[in-house]
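Let me begin by handing over the structure; questions about it come next.
Subset of chains shown; positions unchanged.
Letters A and B mark the chains as written, and numbering starts fresh at 1 in each.
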Amino acid sequence: MNTYFNTLVREMEHLRHDLYQKDFLLTWEKSLDELKMVLLVAEALKAMRDKNLSVRCFDSGLAISQFRDNSTRTRFSFASAANLLGLTVQDLDEGKSQIAHGETVRETSAMISFLSDVIGIRDDMFLGAGNAYMREVGAALDEAFHDGVLPQRPGIINLQCDIDHPTQSMADLLHLKSVFGNLESLRGKKIAMTWAYSPSYGKPLSVPQGIIGLMNRLGMKVDLAYPEGYGLIPEVMEQASEQARESGGEFRIVNSMEEAFTDADIVYPKSWAPYHVMQQRTLLLRENDPAGLKELEKQCLANNACFKNWECTEEKMKLTRKGEALYMHCLPADISGVSCKEGEVAKTVFDRYRVPLYKQAGFKPYIIASMMLTNRYPDPAAVLRNLEHRGRNRLL
Amino acid sequence: MNTYFNTLVREMEHLRHDLYQKDFLLTWEKSLDELKMVLLVAEALKAMRDKNLSVRCFDSGLAISQFRDNSTRTRFSFASAANLLGLTVQDLDEGKSQIAHGETVRETSAMISFLSDVIGIRDDMFLGAGNAYMREVGAALDEAFHDGVLPQRPGIINLQCDIDHPTQSMADLLHLKSVFGNLESLRGKKIAMTWAYSPSYGKPLSVPQGIIGLMNRLGMKVDLAYPEGYGLIPEVMEQASEQARESGGEFRIVNSMEEAFTDADIVYPKSWAPYHVMQQRTLLLRENDPAGLKELEKQCLANNACFKNWECTEEKMKLTRKGEALYMHCLPADISGVSCKEGEVAKTVFDRYRVPLYKQAGFKPYIIASMMLTNRYPDPAAVLRNLEHRGRNRLL
């Protein structure tokens, strides 16, 4: 390969990490070195593939995917990551929105894992349920492995839950690393993670929570902005505050998009449902109360409509540092006049940032592949050196 | 590898078999040597994978799966087996419960097989239809291969039909071999294959039929127990009797769970629908008579309810040899107080046997992989020696 690749691998060799055979459920459960490792491995895999070098490091193996919610891009990212490393995706499709508990989770977790290496789970419908479900699967796998039922303990990758969306936030961070040159440059930079108006309802909290839970770690100044009443899970916001103190960054909550945008280096305007609405919604979903859900949706949409001015416009962009902040979104965005009448972002702003936005999305397959690789191999740097030494082309 | 592996392969080399390019539809169509071969290859594949040795012996190739009924664990077992050997699964999804005949079967069988190596079929909804359908597909493939339409004749693996469930019963046998040390130890051991109460209805006959059709071959004493009126397909029971005579085993039909459990070394309590009910049900399904089906279900559930005492309890387990019989089930079981109010097995019994039960299930992917390998390679022992000699790791 080349100097760039060697730099990445050498950097890995200086990191302390305990990623091997540990699930990736929340970024804040990982050390900074571990997060850096995941980024570096992702970059190395991308660099190698870009040079037509095969990084296939599984001769066979299954990557189970369990999407308890619709998804196209995460599904493709997961499939791309698995394929890149040589794993085959097998979907576990239980029917939508079903909440399995206890015995069923315990048994099913073992049954799908006899020859499986990783399990990717997306479960973001119910507040208090998604991440808990992943841990329940994890405990079942631990037990089955301990009892000799499983020859290996598959690693779990959180593909989005009610609390965090680590494959998204880590891809976002890799995008920032790529745009700003390195992680060190992010120190002191200001990112505005702000609510934005959307004509739809019930959007999950995991993206904003993932962003405020991660970007503080790098010493960034994080402004979380939302209209009054649109708060996130309180514990996550408190913890973001804590993290900012530790890293020397900042964490502020403001109730004005303009304030958050002012002098921001990066803006991330994106709609979500208020925490207390998500709580009610979970209750109504559990009670299977369609009338109540309808009523809640009506109220929530009416409330949203009070904040149509929370739109990322050209005017607001001018408030940012030199008017040149990087605009980010996890996609798809609600673009005013395109995907909806009034939405999260003005058409001209979106259009201007289309290329970086798509590049941002393009990091996700590599982040997931990196999470897979670091989960299955104790020494990722050695694996990458081996793959480079092997020198097998992806295309003949 | 090691001594264990070498022992397995040497044992294979002493067996006479004609598994190559022959469908695996019913265990009783296979010689005892052939059944032993399937077990040995499964064990060797498992031993190699457990040592991180890749057993990938297809560089490309398709394994078609056709599930004419819902299935999670058989689907995962089939996918795991295919992946282990290097085959890619392609689902043939015709929509549920559709019974295609004649021209359509003939044509579709050819169309899906141009580049296919194996076809796994699960079709257990209709008595008299599932196994017949597999043979119809087989005849179509024979014809297409003979006519030069297909460059190879894909092998068919019965993933459960109305008559037998060979991947289950062979996995069960491999479990017994593993628990009791070897096949010879099974001679004279008593297995109680007994009906058990379940609040659901229409459970297929293939598991009990598969067990009584196989375990006799090893010289075991098989007690088939069910409440009066809950008989299996008469021909299968007669044949089990015949097999017992040939092998020096025993086959008895009793109408008491207690009698079957007495001095049993192994118990397999599991619900099924009576043969005559399945006949009626097939008729009603064919006639598309939902009212009739509803009525039949009602009657059948009412009748089931007369036999709630057919539960595998701690008391009944005490009747078994030293009170220590091995409890088996194909899973998922109806556990009293867990998955239903009253069911096939008491919670404490199930819990005590959870680990062996899960291990039992874990043999199925290897049994299926073995059926695939022995179908496509004339000399499985040579293939395994080649794979060992190649020494390629599954994980780098």
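Following the convention adopted for this analysis, contacts are C-beta pairs under 8 Å (C-beta built on N, C-alpha and C of every residue); 3 or more make two chains touch, one makes a residue touch a chain.
Since we're looking at a predicted model, the values are computed, not measured.
Peer 1: Report the copy count for the entire assembly; 2 chains are displayed in place.
Peer 2: 3
Note that only the chains that are shown with their structure count from here on.
Peer 1: When the centre of a chain is set as the mean of its C-alpha atoms, what distance in Å lies between chain A and chain B?
Peer 2: Spacing between the chain centres: roughly 41 Å.
Peer 1: Enumerate the contact residues on chain A facing chain B in the complex.
Peer 2: Interface residues on chain A, with respect to chain B: 57-62, 88, 90, 92, 94, 102-104, 107-108, 110-112, 114-116, 144, 147-151, 376-377, 383, 386-387.
Peer 1: If we count contacts the way the header does, which residues on chain B are in touch with chain A in the complex?
Peer 2: 49-50, 54-56, 72-73, 76-77, 79-80, 83-86, 88-89, 331-332, 335, 338-339, 355, 358-359, 361-362, 365, 392-396
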